[in-house]
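Every protein chain except one is present and positioned as in the full complex.
For subunit A:
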Amino acid sequence: MAKKLAMQDIILTLQQFWAKQGCMLMQAYDNEKGAGTMSPYTFLRAIGPEPWNVAYVEPSRRPADGRYGENPNRLFQHHQFQVIMKPNPSNIQDLYLDSLKALGINSKEHDIRFVEDNWENPSMGCAGVGWEVWLDGMEITQFTYFQQVGGLEVRPVAVEVTYGLERLSSYIQEVNSVFDLEWSDGVKYGDIFKEPEYEHSKYAFEESNQEMLLKMFDTYETEAKKQIANGLVHPAYDYILKCSHTFNLLDARGAVSVTERAGYLARIRNMAKSVAKAFIEERKKLGFPLIKDEKLRQELLKEDK
């Protein structure tokens, strides 16, 4: 590691690396979400028989993790670098390790481990099997073979590799606080994000309008269900994301009791399941266009008819 990579160089390096492996470079999805998995480029596209290889940065908001910009490692919003490959290449672990090498992390000079961590997001009906990747004891990546998304079996299996960009960068740049990370030459992470961290924390914990949020949740839910019924998958999914984020805001505010919590999560899960089914139906109507093997495509279209 001669010159320490700035955070944007880390992103650029990962983008170049995964683009070479055949991933399309997507952009962050313009809707609030708690994790890169919730982008339609993962949640929806992981389902169904069509191949899908993408990489993108996803700013991820977790209101309850906000710390007013005072904690060196916890953030209201952090950044994930998300890679999805379906079906999973058989050398995906090697590809991942090569990506670290591209970032100047030579596996011989560190201790890299794949430690069991089976990932689950029950509110979205998702479950997978995999690891968290440890770099000298620090968890820098979540590595998951999706088994279920939106309550549907994932066939073929998609692999999701999620880098925690702040963690990874603070390791590479050897800083103790994320706010000291260099984003680009001369501009620090703190210069960009410290203020919004404070404001979002203040808002989520103290100022948010609970009544308004509760009403919004109901309104978004009604709209999501209506659009699922209309077969308008993507607008419906946008409203599900809004429900999810609104719930997270309410949760951070302590406005949701334990009993109600389970109820809200179940409502989101039910919508996630319906939209997953609706997505497959719509893709099928379109003839699964991403499948280039014509024979396979025809076979899949014949199924269940």
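The definition used in the following text is that contacts are C-beta pairs under 8 Å (C-beta built on N, C-alpha and C of every residue); 3 or more make two chains touch, one makes a residue touch a chain; residues count from 1.
As a working rule, contacts and distances are computed from a predicted model.
Among the names given as "Zinc-finger domain-containing protein", "ABC transporter permease", "Glycine--tRNA ligase beta subunit" or "Sigma-70 family RNA polymerase sigma factor", UniProt records the absent chain under the name "Glycine--tRNA ligase beta subunit". For the options A:N53, A:N88 or A:Q227, the residue in contact with the chain missing from this view is A:N88.
Between the chain not shown and the residues A:N118, A:Q210, A:N230 or A:Q298, the one that touches is A:N118. Summarising the interface, subunit A meets the missing chain with residues 71-73, 87-88, 90, 93, 97, 107-116, 118, 129, 131, 135-138, 145, 147, 155-157, 171, 176, 257-259, 262.
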